[in-house]
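Every protein chain but one is kept in place in this view of the complex.
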Amino acid sequence: MTIVDPGVAPPSLPSAGPKLPAPRERRSWLVALCAGWLGLVVLAAVLAPLLPLADYGAIAGPPRGKPELSLDGLLGYDVLGRSMLSRLIYGAQASLLVGVVSSLIAFVAGSFFGLLAGFLRGIVDTVVSFVTDTLLAFPPLVMLLALASVLRPSISTLIVSLSLLMTPTFTRLARANTMRWASREFVMAATNMGAGLPRLLSREVLPNVVPSVASYLPVVIAALIVAEGSLSFLGLGIPSPTPSWGGMIADGQDLISRFPNLVFVPAVTILLTVLALNIVGDRLRLRFGERGA
Amino acid sequence: MTVSRPQPLLSVADLHTWIATDSGPVRAVDGVTLEVAAGEAVGLVGESGSGKSMLAKTVMGLLPDRAGTSGSVLLDGVDVLTASEKVRQSMLGPKVAMVFQDAGRALNPVVRIGRQITEGMVRHLGISGSEARERAVALLTEVGVPDPRRRLSNYPFQLSGGMRQRIMIAIALACEPDLLIADEPTTALDVTVQRQILDLLDRVRTTRGMGLVLISHDLGLVAGRTDRVAVMYAGRMVEEGPTDAVFDSPQHRYTEALLASTPSLDAPRARRMRVIEGALPDPRRPPEGCRFAPRCGAADAACGVPGADVLRDGVLGHRHACVHPVPLSGVGVPAGALAPADETRS
Partner (left out) sequence: MAGTGEAHLLTDADDTVLSVHHLQVEYRTPGGVVQAVSDVSFDVRPGETLGLVGESGCGKSTTGKAVLRLEKIAGGRVVYRGEDLAVTKRGTLRRLRRKLQMIFQDPVSSLNPRRSVRELVVEGLTIAGRPVAERREAADRVLVDVGLDPERFGPMYPRQLSGGQAQRVAIARALAIRPDLIVCDEPVSALDVSVQAQIVNLLRDLKDEHDLTLVFISHDLSVVRSVCDRVMVMYLGRICEVGDVDSVFAAPAHPYTRALLDSVPRRRAVGGFTGPALEGDIPTPLDPPSGCRFRTRCPLATDRCAEDVPEVRSVGEGHFAACHYAEVAAEAPLVPAAV
């Protein structure tokens, strides 16, 4: 074996690089598409009153009417002859409201408890962890049924129930993240510079914990939109006449074989929205979930 | 320098290894040529980013998916870069084995020590499980693990860092490799334990007549126990030759500076340490010519010419890649003892 003549200058890098596996960023068009869909849903929900749509409670066409080429009739009419499109758009208001507000409440409450438990440890941690574990041990449906039987069904009780359901999850996430960050040396350095507990929590730990915990928000919102649907199905959702996506499915379930669009339209909307939330959520977690170093 | 040694065990020729990233390929190893003869101990020295570990990974076929290679890596005459997966697998163990820096991570945490040692033996040597167990006991005795029979049924977490590193060496030795590549084998260990592991590596190498590539950032560690040493900087080999010659009279400016900036128990205590100013070049866009030139006091326009850093024959049987090699006045004087230059802070 002879050595390659060392007098030759190193070759430039071969221009045909190695075959690269598609990096995750390559699928950004999918994320954009999903974000677009979510934007559309939110926009429609917010601007619903301004749209030239029939009132969601008004009879706008024949009962169970087939889809037709008019704005109100685009997706057909429901059992009573109300516009499906109008109900879908107004339903987005309720479904998103329940999903987003419950998630945010759970996020804020969970972050608060998780931060305290993860940073202070000791008795605070013991108590918070015990309550969290107990809540998580309840089958969610049983808990919701129990709450529904005690409280009068309304949007606000639904939000309270669902946020209570998700708070333990966020508490755990925030606690684990807090513990990870609290052990980092910059927290020790700040302590040594005379920083008190409020400053340590709010300036050193919280800003690092929030992004990774918040990156789970879309997924939780998706889960709660589905949960609202399931509850509507059991008659425990948003009370009529306020439309919601879950409620629409529940209303149409008996007629699914003859008029599939009554169920199909809200079901596909939920599917697309949940899917979009999950994909966008995944991307957010990739970006912010494990940003440590 | 013309190489007159017989058929080398490992022969790396004009090897380029690069890792694709979003901002262009990182040129981890860039045109490196290196030979290791059977039974020879070669030190591979460099700081982080020098490409020394990536070179080892290329030999072992442990590169990530995004890596590309060119050149050749002949192991006993077979080019591992182009060999089929099957051929390559059959060489890992009997031909070449590797010891990693972090034994805690390299060992499978949920598999008993015994099985981790015997697995390769059963596959490569075609011996029975019970025979492999007996050999494992002998191996553990050889690497200095007390009570070897009981250790076979332990899990890695039950052992100390030093013991885990011994187990890793035992696993590497299991298929009686011709060449052992040890990548920073003691960096994670305490100094007294590091000492034990280095002694162990020395011992198994001489008793088995095995080739050894000892990769380290620690010059002192490589100096006492290798026949030849290769110094790498930013993906390029800058100096190579007999260990004593390279360390006694480094000719490349980087080697000289590195030696001088390494604190040593032998050198007189200096008020200030000699420093190498600046930082490594961007491995995506390395400078033309000598890559050390931007940090080098002796650099001039000639150093920036493409091809300026090819290896050329120096004195005392070593080769270097320096346009302005260190004059030989320092022969016989410990490099660390040279008067520390008064540097200003960057």
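Going in written order, the chains are labelled A and B, and every chain counts its residues from 1.
The rule we apply is simple: contacts are C-beta pairs under 8 Å (C-beta built on N, C-alpha and C of every residue); 3 or more make two chains touch, one makes a residue touch a chain.
Just so we're clear, the structure is a prediction, and the values are computed from it rather than from any experiment.
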From the list B:G120, B:G162, B:P185 or B:G314, which touches the chain that is not on show? B:G162
Pick from B:R66, B:R208, B:R225 or B:H324: which residue touches the chain that isn't shown? B:R225
Residues on subunit A facing the left-out chain by the touch rule are 184-186, 188-196, 199, 204, 207-208, 291-293
Using the document's contact rule, name the residues of subunit B that touch the chain not shown here. 47-48, 160, 162-163, 190-196, 198-199, 202, 217-221, 223-225, 247, 257-258, 261-266, 269-277, 279, 334, 343, 345-346
